[in-house]
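Quick one: the structure is below, and I'll ask about it shortly.
With one protein chain held back, the other chains of the complex are shown just where they sit.
To keep things simple, chains are lettered A, B, C and D as they appear, and every chain counts its residues starting from 1.
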Amino acid sequence: MSAAGVPLAWYLILGAVLFALGAAGFLFRRNIITMFMAIELMLNAVNLTFVALAYYLGQVDGLVLAFFVMVVAAAEAAVGLAIILTVFRNRASLGIDEVQSLRN
Amino acid sequence: MDGLLFLIFAAIAVVSGLNVVLQRQPIASALSLVAVMGSLAMLYLLLGAQFIAAVQVIVYAGAVMVLFVMVIMLLNAGRERSAGASLMASALGVPLLAGLAAALAYVMLLAFPDPRPVRFGEFREGGAAQVGYALFTRYLLPFELTSVLVLIAILGAVALAWREGRK
Amino acid sequence: MQQLWLIPLFPLLGFLLNGLLGRRLSKAAINAVAVGAVLASFLWTLKVLGALWPLEAPHLERYFTWIQADQVRIGYDLALDRLSAVMLLVVTGVGLLIHIYSVGYMAQEGGYYRFFAYLNLFMFFMLTLVLAANFLLLFVGWEGVGLCSYLLIGFWFLKASASNAANKAFIVNRVGDFGFSLAIYLIFANFGTLDFARVFPAVSRQPVESGWGTLTAIGLLLLVGATGKSAQIPLYVWLPDAMEGPTPVSALIHAATMVTAGVYMVARCSAIYLHAPAALEAVAIIGLLTAFFAATIGITQFDIKKVFAYSTISQLGYMFLGAGVGAFGAAIFHLWTHAFFKALLFLGAGSVIHALGEQDLRRMGGLRGKTPLTFWTLLCAALSISGVPFTAGFFSKDEILLAAHHHAPWMYWLGTLTAAMTAFYVFRAIFLAFFGEPRGWRHAHESPPVMTLPLAALAALSLAGGYFDVPGFLAPLFPAAAGHHQAGLAAVAAGAGLAGIALAWLFYVARPGLAERTAARLGALYRLVYNKYFVDELYEAALLRPVVEGSRRLLWHKVDVGLIDGAVNGVGARACGVGGVLRLIQSGNIRSYAAWVLLGSLVALLAALAGGSR
Amino acid sequence: MNLLDAVLALPLAGFLLLLALPREREEALRRLALAVALSAFLLSLGLAAGYRTGAAGFQFVTDAAWISQPKIRYHVGLDGLSLWLVLLTTLLTPVGILVSWRAVSRRVKEFYALFLLLEFGLIGVFIALDLVLFYVFWEVSLVPMYFLIGVWGHERRIYAAVKFFLFTMAGSVLMLAGIIYLYTYAGTFDYTELLRLESSGALHFRPTEGWLLFLAFFISFAIKVPLFPLHTWLPDAHVEAPTAGSVMLASVMLKMGCYGLLRFSLPLFPQAARDCAPWIVALAIAGIIYGALVALVQPNMKKLVAYTSVSHLGFVVLGIFTFTPLGLDGAVYQMVNHGISTGALFILVGYLYERRHSLEIADYGGVATPAPNLAAVFMITALASAGLPTLNNFVGEYLVLQGAAQADFRWAALAATGVILAAGYMLWLYQRVFFGAAPADVGRQVYDLGRREWAAMLPLLALMVWLGTATETFLPAIRDTNARILEQTRSNVEVRVELRRPPLEVAR
Partner (left out) sequence: MTAAGFLPGGVEFLRLLPEILLVLAGTLVMVLEGIGGRRRGPVLARLSLGALAAALAAAFVAHRYGGPAFSGLAASDGFATFFRVVVIAAGGLVALFSGAYLRRESAERGEYYALLLYSVAGQCLMASAAELIVLFIALEISSIASYVLAGYLRSDRRANEAAVKYFLLGSFATAFLLYGVALIYGATGSTRLADIRQALAGPLPPPGALVAAAAALLFVGFAFKVSAAPFQVWAPDVYQGAPAPVAAFLSAGPKAAAFAGLLRVFLTAFEPVSEQWEGIVWTSALATMIIGNFAALLQSNIKRLLAYSSIAHAGYVMVAVAAHSAVGTAAAMFYLAAYVAMNVGAFAVVSYFARRGERYVNVEDLAGLGWRQPAAAALLSLFLLSLIGVPLTGGFFGKFYVFKAALEARLVWLTVLGLLNSAVAAYYYLRIIVVMYMHEPGEAVADLPAPGPALKATLWASALATLALGIFPSRVLEFAASAAALGR
């Protein structure tokens, strides 16, 4: 199985695009959970970049980094969701736009 | 062949990524995020990172996303209502994002002009063995740190989610 | 060493004693201190003069350094030459008489000790002025006498008019002093010293300035100072108001001594003026104009002291004329005689006021019988000032007019006319006061001897004072006043005086009421003169109000509060405004925050890609 | 630890001591503060006695290490310029304490503590020979004054205090920038070292640099002086400050600016200083006339006096920037004079306020009748500040104007008008307050000077006469210091306009 693949740059560009998409989600979604998921999307994009670069450099380190990113993401998820929970308890809503009592 | 695979999964990834952004229904976003992750796992395989691909599916798509879905269900977060809006975000959002994507993509093209196609199987370091070895040798410190991190995550989650009532 | 410094010192001690302890001292003690101090310096003056006679060369005494300006020493140095000798005699002599007179005059007044303290202080400064051996010390005396005049004019400070007059006097004098001080700076800058003994020789080594030059500038600036102190056009306005002060003050300060300081200073600086003809000419013209102009006003006044005040201005004008035409000796001569008869006039007027408690000529009349001594002494003074032959005034005035004629005939004629007017208004005052029927006063009484004795002494001096040949005495100091004696001119001048007297007789004794009719006929002109040509009003409108209102409305309200503070507060407001705008970033909305983060990162990204953009 | 350090340390010690004491025992606090201030004054007399005129360089020098890198040293010393200003400070502090004895009744402890801290800072400013040390004292003196105005002041005290602080701060940060920038050139903060470098020509800036550096220092000094048009903080600060505050502010703090000009601006940046001189002189003269005119029409006594300060300090700046020995001597002399006479004026106004509780001139009149002594003292002070010969201000003004006349006669001519106006506003003020018949309530409220009030005024009156007549007590030290400063400003500067020699110089 050896058909011409695509240049590495494509993977990286895909990563960039997904990163931007994640950012877009953070910007345009109004549901806290969705925003959080958008961040996860961004992290995935970064991971893709790591992996692609690992391939490019022929090193395992990139993969290790990707692995750590996953762990961190998991940890963030746990705390993040807990925080979201408390917000929901106090506000009975996940609408981010309701969460702006702190302002000038 | 693997060029085709790339295109397919890249397409899936982008489309479901878009879906994450466009869906007003959190659960839908969650599911499409799972799809993104799945396709990314495939791309990892293409890049010869079997171990990461596996972890991606098991931990990420599996555990983390399940957690998300669970919370969504728990708080039965319905369609989001649009209360108030951010002028800043809606006005600048699209051009900014476009700019960001463009800039990054441009950097990539500039930095990796090498036209040689990515070939499946060229990179053989991606196995669990190699990753594991790296983890427990060169990257011992961060690995240990992740344990602390997870510990904090648990502690934090407890500290926040705990209800006095249950004492 | 003749211990010249003792001469001013005695009055200073008198001042300190009376000033610090006066409130606890008895009247007698105060008198003793005050009069004693002046007497002491008078006697010491005589002693010194006796010792130094005939005082060919100036006698200089250096005491200690006052200010060491860079390399230049400005010291407490006193000098005595024939010029200052004359002044010393006038100041201490007349001063003594007036001190004695005041004992009687002020007997009933409150603040007795204050009065005599001030009077002594004045003597101190006046003597410093006269004895000063350099310009700065002269300036000390100059300002000091101004201060005392301020204090004494405002002696009755409960009266607004008094304190106003006092302020006016001081401030107008300050305008003059402004010129004087500039002259001093110029002298120092050009000659590197302020000592008379160094400046004048240096000056006389200069060529005579044909046109405009430093010396001329100095001369004119000095003249500005002189016009202030000696009440010449345009700065004479303070002197009439100064009559708010007690009459002895008017006599001592505003007739005999202080106001003549200007003349003294001009004479002292003759070296400069002789090398700056333009400046000298200015002196002459200002003097002449003042003499004439003041005389016209004098004719129309009814306040007896005002009449004499304008007469003083006029007579000072004469002295300036004299100096201006180069007859410095004559000017000082007139200063000398004037000191006697004008002091006498004032003291006499004081005695009258003391008798009636009234200053308005229209409410006097017929006092001759009641206060004969005052009358006769006043008459002597009047004759003398009118230049009736063989009185003191005759000689001095004659000298001046002669010199004037030699300098420029028209000056002589105008001077003569002035002389006539002088005679007229003085005798007008005499006749209105002592002749005719009493107008509105009940009882009057002659003053006590402590007042009349000085009157008598002065009367004698104003008759005989002319026989002391001051010009001759001063000849070594000044180039001989040109123009030999011309009997004709003298006769004309004397005639003019007599004519004036005759006219006064006609108007106020022979044909009472004629004056009113004439005044009515003259109408507008009379009113103009009667109101002193509205000069005060003019100054008020043209100088005072613009300055005050301008400062308040424009400088303070507009510039200070409006512009500068406005700008400052504006900056403050602007800053807060910026803050207000920046606060808008903090909308509290996460997604717009995210947009900021995004914006920032994109900018950073692009900037970095651009390869670092400073 | 020589005498000078002791003089500096004493107030600081007093400050700490006061902080430690209980606030209830107010009389004791007052006494202690007075004792400290007086002993500081007596010590400083020792300085005057021990000062050797003509000796080169600084005296009573202490040069101890403070901060290692960059080298910032505790380097203090005294010369003819600082000597009298230090004495002025140490003299006026006890006077100020006496003046506030009854006037300050609340928060006594803090008041006197801050007052001593203020003295500490002020003395430090005048003796610091290290630029950073100077800046430190400069700012330290700012804080207590801010509190004195803000806490013990009158109605609009807060506005005034903040304005005062911000004005000074805005200036001083620029100075800080200047100091540091200078360091990046010279590699030292030490004043004497800098002088050496400057005169050896080691400090050559590019023209613009020199100018900017000069301005950085100049602006902060000009604000402090205050030089027209940067003066608007002064009237507010004065009107609102408590009497003692006004005294210290007018008498000493304003001198910090003038001192800075002489100590730093001229010697360190001679070229720029000479280049800017005409403009600065223009501002100074504008200030002289402007301040006098505005003072003329003030309805509020303190404001009036404040504006006279603007006018008087215009003379100082004028004198400094004539670059003539006379001008500089006069400027320094005038600093001291103004300290004495304006300080006295503020004290007297304070006395009036204590009696009538108003600063409005309109609320007074005829005070001379119930309070003849007060009237007499006020008269002498007013005359002093109006520049009457034999009193202090005359000498300073004469020297300044004479110097100005040597540099450019027109300057003298313009500036001298300020002297006329001085007589105007002073006598007019005096007339409206003291002359005339006293209204009933004035007669009731106003009483004559008390013993403590005399005690505060007498030394000042004595000094007015002393400074006015026996100038040789003070001038020699000033003279040779100024000579050195001028020497410094001539060093490697091509003087564009050489001073006009007398065209008619004959007395060879």
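Simple rule for what comes next: a residue touches a chain if its C-beta (ideal position, glycine included) is under 8 Å from a C-beta of that chain, and two chains touch if they have at least 3 such contacts.
This one's a predicted model, so the numbers in the text were calculated from it and none came from an experiment.
Among the displayed chains, contact with the absent chain in the complete complex occurs for A, B, C, D. Screening D:34, D:61, D:103 or D:177 against the full complex identifies D:177 as the residue touching the chain left out.
Set against the missing chain, the residues D:3, D:169 or D:437 yield one that touches it, D:169.
Residues 572, 575-576, 578-580, 582-583, 585-586, 588, 590, 593-594, 596-597, 599-601, 603-605, 607-609, 611-614 are the ones on chain C that touch the missing chain. The chain not shown here touches chain A at positions 12, 19, 22-23, 26, 32, 35-36, 39, 42-43, 45-46, 49-50, 53, 56-57, 59, 61-62, 64-65, 68-69, 72, 75-76, 79-80, 82-84, 86-87, 89-91, 99-104.
The set of chain B residues touching the chain not shown comprises 103-104, 106-107, 110-111, 133, 136-142, 145-146, 148-149, 151-153, 155-156, 158-160, 162.
Operating definition for what follows: only the chains that are shown with their structure count from here on.
When the interfaces B-C and A-C are ranked by how many C-beta pairs touch across them, B-C comes first.
Annotation: 97 Å between the Cα-based centres of chain A and chain C.
Contacts with at least two other chains are made by residues 84, 86, 89, 93, 97, 100, 104 of chain B. For chain C, the set of residues that touch two or more other chains comprises 587, 589, 591, 594-595, 598. Chain D makes touch with chain C in their complex at residues 163, 167, 229, 231-232, 290, 293-294, 296-298, 324-326, 329, 366, 368-369, 383, 388-390, 394-395, 398-399, 401-402, 404-406, 409, 412-413, 416-417, 419-420, 423-424, 427-428, 431, 434-437, 469, 471-472, 475-476, 479, 500, 502-507.
Interface of chain B with chain C (complex): residues 84, 86-89, 92-93, 96-97, 99-100, 103-104, 107.
Interface residues of chain C facing chain D in the complex, by the touch rule stated above, are 64-70, 136, 139-140, 143-144, 147, 150, 154, 157-158, 160, 163-164, 166-167, 170-171, 174-175, 177-178, 181-182, 184-186, 188-193, 198, 202, 205-206, 214, 547-548, 550-552, 555-556, 559-560, 564-565, 568.
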